[in-house]
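Excluded from the complex is one protein chain; the other protein chains are retained at their positions.
All chains are identified by letter, namely A and B, in their written order; residue positions are counted from 1 within each chain.
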Amino acid sequence: MEIFVLVKQVPDPEAMIKVKSDSELDIENRYFTNFFDEIAIEAAIRMKEKFGGKVTVLTVDNHRVDALRRGISMGADEAIQITDPLLEEANPFAISRAIASYLKDKPFDLILAGRQAMDDDAGIVGPAVAELLEIPHVNAIVSLEIDPQKKEALVRREVEEGKEIIACSLPALFTCQKGLCSPRIPQVLNVMKAMKAQIKKLDIKSLGLNPNEILGLKDIIKIKNYISPPKRPPVKMIKEDFPENVKILVKLLREEAKVI
Amino acid sequence: MEKVDVIIVGAGLAGLSCAYELASPEMSVLVLERGDFSGSKNVTGGRIYLRPILPYISDLWEEAPFERHVVKEMITFMGDDNSTTFELYSNRFNQKPYPSYTILRANFDRWLSEKVSEKGAFIITQRRVDDLIIDRGKVIGIRIGDEEIGADCVIAADGILSFLAEKAALRGPLNLEHFALGFKEIIKLDPKIIEDRFGLGENEGAAHLFIGSITKGMMGGGFIYTNKESLSLGLVIGLHSLNARLIHEEVYKLLDEFKERPEIRNLIRGGEVLEYSAHLVNEGGIHAMPKLYTDGMLLVGDAAGLGLNMLFTVRGMEYAIVSGVLAAETIKRAKKRNDFSKKSLSEYEKLLNESFIMREMETFKNIPKVLRNERVFNKYPQIIPSLFEDLMWVDETPKQGIYRTKIARLRKEFFNLQTLKDWLLFRKI
Partner (left out) sequence: MENEIWVFAEEYDGKVRRVAFELLSASAKFSKKIGAKVSSILLGNKLSEAIKSLTPFSDKIYVLDDPILSPYTSEAFILNLSNLIKKHRPYLLLGGVSSTTKDLFPRLAMNLKTSYAPECTSVEISEDGELLVRRPIFGGKVFSELKFSEARPIMITIRNHTFSVDESLNKSAEIFSIEALKDSTISRKKVIGIEKVKGERVDISEAEIVVAAGRGIKGPENFKIIEELADVLNASVGTTRAVVDEGWRDQRDQIGKSGKNISAKLYMAFGISGAVHHTLGIGTCKTIVAVDIDPNALIFNYADYGIVGDLFKIVPALKDELRKVVSSG
């Protein structure tokens, strides 16, 4: 099986992120592999272990490749970094176009991605790449079974009312949700090997992309400015003893907050 | 079992210094850190003395992210509602190479770990070593989860409660009396305000120690160090005293009360608490040190018990860095001989003994005894402001002769049997 995993490195949830100015953020230099992408990598590796084949991890990033190294330390065979000044601060549509232009002539069976990234919280690239490659996709899967002979997958995706069971022909793209599998913690020695691994770099030119197309897609949606989150007023601690405090809380919820 | 040349457990100052010195194309060095990033588990008051470490890894320190160089030293003796401060400003301190800098570990350690990585050592974080692999009395590797990695030598740089030292039977059970607990806050404050309040020029720093009623009779003291854009403020209290007196929650209260003192409150006014942290400190001195090496393993830094409370300052960081470098030196020589036995690694202890580290540990070996004397933290500090206050107080009653009253007082406080006994002990410092 030929599997590609779309991965990304994002600031650690504990990293300090502040609005420096209208157009600039101050981000503490603590990055890790996007949580859902790790799940996707794990799912891919398990498929490889079951059916044989190759797993390639792919990222679009001008500065970091932590997620690629993580993928390799977990068992991926190859790592690709799409990097180009034109893709700096690109929106998900431009990024999807770059990814799709790489994948469009590759013989893949399966593309996996995380259901969303913890930086832009958008969840756009997965389905958008599927659209550009004209393959079916399912979002937020929590189970995955493959029949390579029949070229078919059976997945479950999370919906409001429960879990929907879907049969899908391959090749296809699935975005992965928590619960699909638990990512393995790579062995230290594999991490060391991954730190030295070769990463293939590709730019827009080598992908055969027209810079104007990328610029056009970048224009579709942009961030105008950043703002700090609205500050909540400080908490009102109800200091009375039990059971008065409960009565007071209910009173406040009713009369002040007006939510019950 | 796959192997590397050296495994260093702990990416603090000792571990990183050792890795920096060792890393080369001929030596594969793996550093394993249990924290999220290098420095995440480390805390200092604090201030680092540069000159003892300058001869070691000298090319690094030029660009190190120190905070401010210290030109002012202050000691405040605190009574319950008064205090007296001695302040030293010295031109000598204000000339390069500066003798000491204030420092923030999260920044510093992370910078150092980047330098170490650049040199070729592998630093892997969020990994806790579970066990040593010992074969016929020799340490031959470590175990993480179900992964085993071999090494010619393991360096235990795993800090103050080094479980590796215990696993290798280099030390016995821990004694509370050998440790103190330091806890601090980092308080954000505009650099100009810091400079105004402490009377400093740009980039200049102050180190301020407090002793007396703030520790409520327990062994210890307080500190404030000026960083570039913040203050490090905290307390260090002997674990033995602490355990006997307070329950866990009240440790926070002590710090709050310290901050509430009018002398302190005005210094930190308008500041924003960015961070709270705590760490144990080695205070047992030379007598509390474990054995430093065995077949296939060396201890460095806090794990080796290298730390000293010298009353006017606490030492640990310089010992960590230099012990790390000396351990690296030992290993390089051992590798040439291809001999990592106890006998071969004993060179480490020799190097330590010749260095300032063990000489100071030896010189100040009686400090722990002095520290156990509660009058050092209780009675003596409080007399000084009390005397001074008496002197300066003028009211309706006619002022009495200075010599008569003060000497009478001094005699009462300082010339008695108990104090004489204390003096005998102080002479040993």
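We adopt the following convention: a contact is a pair of C-beta atoms (placed from the backbone, for glycine too) under 8 Å apart; a residue touches a chain by one contact, two chains touch by 3 or more.
Please read these numbers as outputs of a predicted model, since none were measured by experiment.
Peer 1: Wait, the hidden chain, what does it touch out of the ones we have here?
Peer 2: So, taking every chain into account, the missing one touches A.
Peer 1: Among the options A:V19, A:L86, A:I185 or A:I199, which residue touches the chain absent from this view?
Peer 2: A:V19
Peer 1: Quick one: which of A:M1, A:L86, A:I166 or A:I185 touches the chain that's been left out?
Peer 2: Looking across A:M1, A:L86, A:I166 or A:I185, the contact with the absent chain belongs to A:I166.
Peer 1: Touching the missing chain, which residues of chain A?
Peer 2: Those residues of chain A that touch the unshown chain are 11, 13-14, 17-19, 25, 35-36, 92-93, 96, 115, 118-128, 130-132, 134, 136-140, 142, 154, 156-169, 172, 178-179, 217, 219-229, 232-233, 235-238, 242-243, 245-247, 249-250, 252-254, 257, 259-260.
Criterion: only the chains that are shown with their structure count from here on.
Peer 1: In angstrom, rounded to a whole number, how far apart do the mean CA points of chain A and chain B lie?
Peer 2: It comes to 42 Å between the two C-alpha centres.
Peer 1: Which positions of chain A touch chain B when the two form their complex?
Peer 2: For chain A paired with chain B, touching residues are 12, 14, 30, 185, 187-189, 191-192, 195.
Peer 1: Flag every residue of chain B that touches chain A in the complex, lowest number first.
Peer 2: Chain B reaches chain A through residues 2, 4, 30, 32, 36-37, 122, 124, 127, 144-145, 147, 149.
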